[in-house]
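Pasting a structure here, questions to come.
What you see is the complex with one protein chain gone and the rest in place.
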Amino acid sequence: MNNRIPKAKRNKRVIIILYLLISSTILSACEGTVGRREIEDLGIVTAIGVDYVNDEVIVTLEVVNPLASSISAQASSTKTEGQKYVYPQGRGKTIKDAISNINLYFDKKIFLSHSNILVLGEEFAKRGTIDLMDFFIRDSQPREDMYIVVAKGARASDIIGVKAGLGRPTGTYLYDTLNNFSSNGKSINISIAEKYRYYYDVSNEPVIGLVQLKEVVRSDDELKKEEQTAKVLDVAGGAVLSRDRLVGYFDGDEMMGFNFIVGDFKRGTIVFRTPVEDKDKKGTIIGADGVFTSLDIVSAKTKREITVNDGKIHLTIDVKLKAGLNEINQALDVIDEEVMTRIEKACSDKVKELISTTLEKGQKEFKQDSFSIGVTVHQQHPKLWKEIATDWNNIFPEITYDVKVETTIVKIGLMNLPANLRRK
Amino acid sequence: MAIIFLSFLAIILFIIVVKGEAMISKDIEVNKAKMKKIFKGSSDLLLYAFDTSCNTKALVAYIECLVDRNGLYNDLVKPLIKDLKSPYEILKTVPIAGAREVYDMDTITKEMLVGSAVLFVDTLDTAYLFELGKWERRSIEEPGNERVIKGPKEGFVEDISVNKGLIRRRIRNPNLVFEDYIVGTQTNTNVSLVYLADRVNSSVLDEVRERLNKINVDAILDASYIEQIIKDSPKSLIPTVGYTEKPDVAAGKILEGRIAIISDVSPMVLTIPKIFIENFQTSEDYYTIPKYATYLRTIRIFSLLMAVTLPGILVALKTYHQEMLPTSLLMSMASGREGVPFTALVEALFMLIFLEIIKESSIRTPSSIGRAVTVVSGLVLGQTAVQAGLVGPIMVIAIAASGISEYIFASLKEMIVLYRFIILLLGGTLGLFGVICGIIIIITHLVSVRSFGVPYMYPIAPYDKEGMKDFIIRSPLDKMTYLPRNISNKKERMRNE
Partner (left out) sequence: MKEQVSTRQMIYVLVLNRIGTIITIMSIIHMGPGNQDIWIMMILSTFYCLLFNLPFLFLSMRFSKSSIIGYMEKIFGKFIGKILGVAYGLFFMRIAILYYYIEIQMIRTTFMEELSPIIIVTVLMIVSIYIASRGFEVSVRTIEFFGPIVIGSIIFYIVLGFNNIDLTVLLPIYQDSSLASLSMGALEASLIFTDPVILSMNFPSLSNKKDAGKIIVISKIFSQLIIILMLIATQVSLGVEQARHSNFPFLTYVRLVRTYSIFERIEAVFLITWIIIVTTRVVSYLYISGKAFKEVFNKKDIKPFIYAVGIILGIIIYYISDVNPRLAYLYGRKTQEYYYYFIFNIGIPILAIITYYIRGRDFKKQERLGN
């Protein structure tokens, strides 16, 4: 206890430390040194759109007006429904420049952290994006897990502001729609970080999500005399990039094939024509060609194998599907094992067709590897890969492939025989 | 020479006079005068002179209200008047246990003040003390602060001998030792150390004895006086001395090797050493199913975190880290804050100060209008403050949740309230960075504190496997086979030994 400091001295020290603490607290409380931003001063952005017109970047934002969109405001006064979302637009040389220019006439501080969607205009995507996109991964406000989509045949500013769904902001609407990807397999949701992950892989060309403006006719609107059209945003399909430039699109069905190839197919519905009738054998299979059956894919597993024969690369895609019977529009006896096998086979053929179409398009039209097949070669034949890596995009269109699909129906639903077949 | 002689004489004279004051005279009239002089003629000193059966005069002196009058008359005065044969046979005649002979006035004064009656007899230069103490005391009831659903409901009272009895009844063991002290120069309060001789940690015991002997204050009006004086690091907000009003809790702590301090006139029994986790333990934990007790302790720890940090974290999130809030919550917060004139920090401070005022007023108000205060404060300040746009609704929820959580810990009240303010200020000025710096400093302070040599954060830091059995997870009783190390005397020891 000898080294104890006398009490008076201790007190003095405590006072000095307290003084330092309080003064630094007060100092930092002054505006400017700490960057305090109160919630009500923020312009909460839910979607960002980027266009490139006449050598200028145009950024369109969707900003929430909290007063109009809050639940309490809706409950208290439904009539004075102000503008829920505003769409400020800024121009500049870079994206950051354009965003800060918005604040010249927009009163709330732009706050990008809550944006889930980045829409790239088609022109911008065709021009090449990598030199302008750095802001989104370098700055801490925009999130790297923001979904990135290309506006097919439109500018981003056309997309942002389309009110669809239940009157929710475009950002949330698009985000939820893209998340449905796992239940239809016709689209793809790629975040900025994922896009860059594929971009950094030399052998691989990214495929990112797309959004399309569609007009639909409202058929049930009988009260109005004129036929009304409504704008909706459709996310089926995928945008194919070559490095960072847009080169083309896959449509919805091709995206299904794409997802099968890369092994990202989670769930979805496969629609195909039922097998041709074959009455002779047992007389149990009754039906005519041309009617559709749909199977609900419960799980899909893709295995890709590369074999090399005399320096030629051969790709085997092996897909194993588990499916549930969703609908049969034909009098098929599903209890019969043979019938089931035929349905399974028909489904497999359909999937095979989907996969081949997509691969064909990739090889013939885009002439580049969008399917990470180079990565598979790298993983399975690392030594071969070292030789061909630099030349991969020339080799890829020439590789041969075959597709094996195996479907197993694991459930047939609530019915056994369809209604148009009487039970014996 | 003369001066030396004179001063020597004066000293002798002085000694005689002083001695004479303290001596008991053979004449009871002199004694009577002396008593009156000692007590400054106070009106509650009663002097009762009577003739005994052997024709000597006797004088009984006692303090009103401290002595059982029935006992005095039946057991003391009556036998003396009827059966006394000679003045030398008083102790044989009087049927009172604990009677003894005394020779000086000082002892008499002290004993009279704790409820004894003194008997002076003519022709004798000694006096007799009879312990006839009896005074008004509260009956044993359930303490309001530590209510339980399951388990014993007795509570300590403001009387040291009753309290000793309550503990002794629970530990019927000759190893249970009561060690008495008298503390307070003016109040002369009885204080007693209670411990189990074979379990107590001797270094802790020595430390406590030393600190008790060092106490130099004039008054002990409550056990908390002792707590403040003997606790380690008196400036710290952290309670390093435990207290309880329930004998079963005190007995449990003593059985773990702790020391209890009972103070007269206080229903609170102090237990030392106290470690952090004791704030989360209740007696009921040991009476219910272990898994449920574990669940309750988790909730308590969570609520301590909430009580201290919730306002600070919310303000930090609102002012600096809006990206962490869920989007829909952010929107509703933004709409709630639209039109609120203050910054989030000021808003929180405002609500927190009002919370403290409500708490203070609802404790101090008479119970008849207490309900009205609660209703008014709850409704007016909560509901209308939001409607008037003074504060946002989320802030009200946070402050209320934090305030409610605080009530779980009666013993940590001071710490929670002040640390909450500090964390709030840090959160409002430096965001989560400030909050975490504040938490690091608080934790460092917590681990650096010791309670009578035992690290406060035992058994987390320093870690002890046996101690962890009664930490967040309350193990079944038969699994807790070892006494907590550090607190009891041996390193490891079977409980059922």
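Per-chain residue numbering starts at 1, and chain names A and B are given in the order in which the chains are listed.
Throughout what follows, a residue touches a chain if its C-beta (ideal position, glycine included) is under 8 Å from a C-beta of that chain, and two chains touch if they have at least 3 such contacts.
Computed from a predicted model, the values in this text were never measured in an experiment.
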Among B:Ala33, B:Leu113, B:Ile353 or B:Ile440, residue touching the chain not depicted: B:Ile440
Residues belonging to chain A that touch the chain removed from view: 3, 17, 20-21, 24, 27-28, 32-35, 113, 140, 143-145, 191, 193, 196-198, 200-201, 375, 378-380, 382-383
Sites on chain B contacted by the missing partner chain, in the whole complex: 320-321, 323-324, 326, 430-437, 440-441, 443-444, 447-448, 455, 457, 460-463
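Just so we're on the same page, only the chains that are shown with their structure count from here on.
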Approximate Å spacing (C-alpha centroids) for the pair chain A, chain B: 66
Touch list for chain B against partner chain A, complex: 318-320, 322-323, 327, 330-338, 340, 343-345, 425-426, 428-431
Chain B partner contacts - residues on chain A that touch it in the complex: 25, 28-29, 34-40, 42, 44, 46, 64, 66-67, 69-73, 111, 113-114, 141, 143, 172
